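Only one protein chain is missing; all other protein chains are in place.
We call the chains A and B, going by the order they appear; numbering starts again at 1 in every chain.
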Amino acid sequence: MTTTSTSERREVTAIAGGVGEPVLRPDGGAKVDGSFEFSSDRSVDGELWAVTVRSPHPRARILNVDVSAAVALPGVAAVITADDVPGVNGFGLIASDQPVFAVDEVRFVGEPVAAVAATDAETCARAAELVVVTYEVLEPLLDAERAIDGTFEPIHPDGNLIRHQRIVRGDSDFVGEVIVEGTYEIGMQDQAFLGLEAAVAVPDADGAGVELLVATQWLHEDRRQIATCLGVDEERVKLTLGGVGGAFGGREDISLQVHVSLLALVTGRPVRAAYSRSESFIGHVHRHPAAIWMRHHADRDGTLRKVEARFVLDGGAYASTSSAVLINAVTHAQGPYRCENAVVDGYAVRTNHLPCGAMRGFGVVQACFAHERQMDRLAAACDMDPVDLRLLNAMETGDHLITGQRVENVAPVARCIRETMALPLPEPETEDHVLSLPGGAGLTADGSVVRGVGMAVSIKNLMYSEGFDDYSTARCVVRDGRVALKFATAEVGQGFVTIAMQIARTELGLADVDFESIDTAVGSAGSTSASRQTWMSGGAVVEACRGVVGQILDQVATDRELDRDGLRIEGEWVTADGVPVVMVAEAVAGHLFEFTAEYHHPETTELDEYGQGDCHTAFAFTAHRAVVDVDPDLGLLRVVQIATAQDVGRALNPLSVVGQIEGGVAQGLGLAVMEEIIQTNGVIRNASFTDYLIPTIADMPPVVISLVEEPDPRAPLGAKGVGEPPCISVTPAIVAAVDDALRKAGRRVSPLTRVPIRPQDIALAGEGSTATVGS
Amino acid sequence: MKRVETECTLTVNGVDHAVSGLHPGESLLDTLRERCGLRGSKGACEEGECGSCTVLVDGEAVCSCLTMAAAVSGRSIVTVEGIGEAGAADLQDAFLRAGAVQCGFCTPGLIVAADALLTRNSSPSVDEVREGLAGNLCRCTGYGRIVEAVLDTASQRREQP
Partner (left out) sequence: MPVLIPENLAELREAACSHDPVLLAGGTDLMVALNHRSQRIESDLTVVSLAQVPELRSWSHDPTSGELTIGSGITWSQLERAPFDALAPALAQAARTVGSPQIRNAGTIGGNIATASPAGDGLPVLLALDATVDSVGSDGERSTPLSELLTGTKRTSLAPGEVIVAVRFKVDDGWQGYAKIGVRNAMVISVAGVALVLDGTARRARIALGSVGPTVLLAGEASAFLTSEFDWDAWTCSEATIATVAEMAAEESRPIDDHRSTAEYRRHGVRVLTSRLLKRGRERR
């Protein structure tokens, strides 16, 4: 080590690639050349393949399961059923109400009954066909209201009502000068991540434990559930994150984890499994379909005075996170607006439909669609511009939710609205191309296309709620001048690894950051969900790095006999009272530093019987404006542009934030105009990418973005979560734009109340419709 | 007449791969992934609706999941593992720089499809990019950065032919 080089040019130099810069993904190179290993790309010598045998009935009694023919097929190593589950035959994120394999009764089409391990996928498929399950078909519960009114026998020992929550605030008898009401329906949406569920389980040396490589959102929670089902200590189950091809909530629940782990233990061999697309549609939870009634009361000038609402969320056969989704929905019923009076009832119910749970937006998507449609109705009833109505009622820091909770966060609602509306409208089309018209290459459109504009606003809670002790863990090691970060944070594509690298550079002043394996060999990071990892795991990385910074500064103080209190890291330098002393890279050479930190967010409380309590941690706000071209006669649409201003606190990586916003907009657009899982008598009808449509590149308009950066003092580095907010108010904004277009076309008086909008909802609309033969 | 039983030779990225044990009707995607050790091409729908498995066969972008492996023996196959050397390294770099990659599962197929698009049309308009890549689903990015990456590559190629 020489000190001359640094003493000659003692000027603080910034660290490149730190917080705030559009740094590129560290895993990006491998992702563009095909070498990045997703969980489905991992194979192990001597592996068996596994496949799941599933129920064809939404509800049936299992009379007999005969696996003998399957076992006898050459190449089959094992066939397992409920009888083979050594631990608890039940799992779930909140309640352990879902069996690993059905016992006595199946409760949805696709429920696992058995699993097969064999030498290859083809043999697995043939063996699965040879498993003979004898069912007595039972009448399924498909009407959510019958789960509430108690007129249907319990379809599960835990009953048909998963949770009821009431919120009563202020004057429940208040009657406003202006009252609007409506009933809204949100279809079941699928996460439709591209990388299908896949895992490889390898039995450990003594065959009592298992190592599992899996694409998931929360390694430690998976481990807890797997160990419980296997009947082993958690230490015997080691999880490593396989490359994750998107998640969006759909990997928060267990899917194939227990099946492959158990098959590995039973056969004593590595077991690999990968879902097909059709299996994925029934193998993971979905966004809850919802029926929501709302009645808004306001003064004649548009001041919102009272919200009444009733939510019914169809949770499907098992609880998953339904109870938490319900709380999110009911506590966001007022939207990002002041409102002192509320009466809200919410029900999450069990039916024999596909199970529902987490999906990006988590209950707030449903609530926002309803409250924003209501705000448009209220604007019409008050004869106000919908933007002005929203500005009049916009929430600010210090306002209260209908739960009584005070919003402590930065709350730039009005600014989000104003900045969104100030963004430029789309330029006139310069290109004569089929994709510039609704119906695209189908050449359906003629001159009757009408353009509409709509907008909507959302509030979204960040991180976990209701008293959950939420934390994340990170370890920072500095060795030979390089930083190594260790955490169990699931990188699912969102780019946490990029953010972590930037944080380490900024905190430590060191350029080279490596990542250790993402696995259960370090403390939990919590789930990659709830827009929480930048805040939570980012907070843990900040704390871990700052722990190391303290050690480095101690070392420098000792080495150079300097006053410790005056030492800082600024840019690439250690400074003493602001004066550069030594470059960090030089100061750490030959030393080893290590610090592990756990970051906890502020405590929250549960709701009381009136739905009162400080149940949420933090909030972020977003506004969207949509421009949509509508072919009223055919009901076909083309979204022309989305504009959005989002309250991000601080953009730690602007490129990543834009990516989250554009991706979230695409999912909200999908819900607005095409995405819905359709079940008939409990049977999914469109379990494929041919029939479950998600937006293609030809369906996605340009997104113009304004980042509202008001650093939140409660957040580490001032940054709010940006994952969920982009996909919420875009849906009602698009629907509002369609309504606007239809009004201009003289086609419709009453607002659209359902998503996704189907062509027939427009083309065959009843009231106000003047649909005639072509125009 | 050519006759293929359970063995054949596939020419992938200029290298001959002798494969054996083919299942009846086995897709090129499965063969590439499970017999040639080339796992860059991804499967996400099994029916040609997502484009994640896109490869070039004699220069044409096709879904390898809908291509029977035995039927393309002797034809020139290019996958994402070879597309950089085949001239698309700039496109790969543009995807990375533009932020067109998040989870990355769709990326290999997109890069192959985008390369085919630019081969056919060196100066595509925005709508031509959108029509040309409509067969490649992406669930993370919302496609905005992907359009930008393809247009950037096209303009750079025009400047530095």
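Definition applied: a residue touches a chain if its C-beta (ideal position, glycine included) is under 8 Å from a C-beta of that chain, and two chains touch if they have at least 3 such contacts.
Remember, it's a predicted structure, so these values are computed and weren't measured experimentally.
**Student:** Using the definition of touch stated at the top, determine which of A:A394, A:V483, A:L634 or A:A736 touches the missing chain.
**Tutor:** Of these options, the touching residue for the absent chain is A:L634.
**Student:** Consider the whole complex, including the chain that is not shown, and state which of A:V85, A:V325 or A:M674 touches that chain.
**Tutor:** A:M674
**Student:** Quick one: which of B:N13, B:S27, B:S41 or B:T153 touches the chain that's been left out?
**Tutor:** B:S27
**Student:** Counting contacts across the full complex, list the positions on chain A that touch the omitted chain.
**Tutor:** 125, 276, 278, 434-435, 438-444, 446, 633-636, 638, 673-674, 678, 680, 685-686, 690-691, 693, 695-699, 758-760, 763-764, 771, 773-774
**Student:** Name, in rising order, the residues on chain B that touch the hidden chain in the full complex.
**Tutor:** Residues in contact with the chain left out: 1-6, 22, 24-25, 27, 46-49, 51, 54, 60-63, 65-68, 70-71, 73, 113, 116-117, 130-136.
We take it that only the chains that are shown with their structure count from here on.
**Student:** Can you name the residues of chain B that touch chain A in the complex?
**Tutor:** Going by the criterion above, the answer is residues 23, 33-34, 38-47, 49-50, 52, 79-81, 84, 92-93, 95-97, 99, 101-108, 111, 125-131, 133-147.
**Student:** How about chain A: which of its residues touch chain B in the complex?
**Tutor:** 22, 24-25, 27-38, 40-41, 43, 122, 191-196, 243-248, 276-277, 431, 433-436, 441, 492-495, 655-656, 658-659, 661-667, 688-690, 694-698, 700, 702-703
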